[in-house]
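The excerpt is restricted to a subset of chains, each kept in its original location.
Letters A, B and C mark the chains as written, and numbering starts fresh at 1 in each.
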């Protein structure tokens, strides 16, 4: 069945690189979160600022699995692709991969939950948000 | 068989926390890398500054799996424990977990390789470094 | 005399905000460096990746003065403007300011030098780069 993919490019900047001249692992996760933020803002029309400030909610990471296939250097343009692998009432398994030109750089799965700020127990995604997320589900 | 464990405490600081008041996922990875740096410097007596500047080498992350059990807040003291799950000629599977008092916060496995800067192909760990690492191997 | 101004917008993201929900001071400096990187890449056509990897050079900050007029929150769009206040053979005094809609948020002056990597002594800007920089000089 057809499904949507969210795609966005990011540049490898000074702040991402370590003394070895390649992306520093923790900074990769800043890039992944940027992709997630852009997906929420641009595709799901529910930006994190609304999620946190108005809904007093958050999306805690519960499980992360990341594979790094080849290093990324300062100035590289990374093409990120995002889709959903699973969508439950209060969690989502998100797949993000990055390429530079034709080379596969990394891929990761994030299991995110939805919760009220101040609690760690999960709560169901808002209906409208969940419907928009479902369009990115790869079956 | 007996094996060593490397233990170190880290405080959750301003720089680690997001607008939700808990540790921001990418910043968790900065804490994990700090633990790794301390292990190399304090236990393996082979600090990253030597590894990078003198040996022109690095330890690229190849695979990461992380589980987050409960959120960590500003001011929390996290007790990290590190041991090795597997040690091969040019890779190491490192296990790090964090607790705050009696509560399990997160645990992760990092598969690191050893390589010369500028290449992504792996190369064997220096003998002396590998011997010291082996003491932290849990069989 | 007419002079150019470099303008670019940046969004305040999760990674920039502290538990108080506003931009964390050190993260402001990441935004300023992004503006500088974009100026070098897009306006001066001499990206940092070329400066560092090919020219083995860098632009060490020598003096920074920053004023913060009002806080910036998650989701704000900051409009940055950059011009030069002074250009010498091996230094440049760069002025960057940020607004959100009609509100002044911050302004800063950076005195940057040009140097070869591994030395801290300064060396003259490459001629072509210096000529392009001069177009942004406010007299």
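One rule holds in what follows: a contact is a pair of C-beta atoms (placed from the backbone, for glycine too) under 8 Å apart; a residue touches a chain by one contact, two chains touch by 3 or more.
Keep in mind that what you see is a predicted model, and the values were worked out from it rather than measured.
Counting all copies of the one sequence in the full complex of this file gives 4, of which 3 are shown in place.
Operating definition for what follows: only the chains that are shown with their structure count from here on.
Comparing each chain's Cα centroid with the centroid of every protein Cα atom identifies chain A as the most central.
Residue numbering shows that chain A and chain C use the same positions for more than half of their mutual interface.
Averaging C-alpha coordinates per chain places the centre of chain A 23 Å away from that of chain B.
Per-chain CA centroids place chain B at a distance of 34 Å from chain C. Our note on geometry: chain A versus chain C, Cα centroid distance of 28 Å, whole angstroms.
Each of residues 14-15, 21, 74 in chain C touches at least two other chains. On the chain A side of its complex with chain B, the touching residues are 19-22, 24-27, 29-30, 32-33, 52-53, 58, 60-68, 70-71, 117-118, 120. For chain B in complex with chain C, the touching residues are 14-15, 17-21, 24, 26, 74.
Contact residues of chain A toward chain C in the complex are 13-15, 21, 30, 33-34, 37, 47-50, 52-53, 73-75.
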